[in-house]
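A quick write-up on the structure given underneath.
Every protein chain of the complex appears in place save one, which is left out.
Here is chain A:
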Amino acid sequence: MENIEQRVKKIVAEQLGVNEAEVKNESSFVDDLGADSLDTVELVMALEEEFECEIPDEDAEKITSVQQAIDYVSAHLNK
């Protein structure tokens, strides 16, 4: 089983059509990885599916970087 960080990075790379090597923890979806607003919505949808959780809109808005996604998933999966 891959760890959360790897799984998040894989999804980010797939959704945004970038190389997995480009996806750094500090990467911002919009500024570094070229995502538009619809991409970020889709990304959250993909994360919800991968980790079988629901991410409320008010939380989704705060997930703007790879690290934030990792942190969010880590915090909510362990509950």
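Structural remarks
The rule is short, and it goes like this: a contact is a pair of C-beta atoms (placed from the backbone, for glycine too) under 8 Å apart; a residue touches a chain by one contact, two chains touch by 3 or more; residues count from 1.
The rule we apply is simple: contacts and distances are computed from a predicted model.
Choosing from "Nitrate/nitrite transport system ATP-binding protein", "Cytochrome bc1 complex Rieske iron-sulfur subunit", "1,2-phenylacetyl-CoA epoxidase subunit A" or "3-oxoacyl-[acyl-carrier-protein] reductase", the protein name stored in UniProt for the chain missing from the display reads "3-oxoacyl-[acyl-carrier-protein] reductase".
Listed residues A:E5, A:E22 or A:E42: the one in touch with the omitted chain is A:E42. By the touch definition given at the top, chain A reaches the unshown chain through residues 36, 38, 42, 45.
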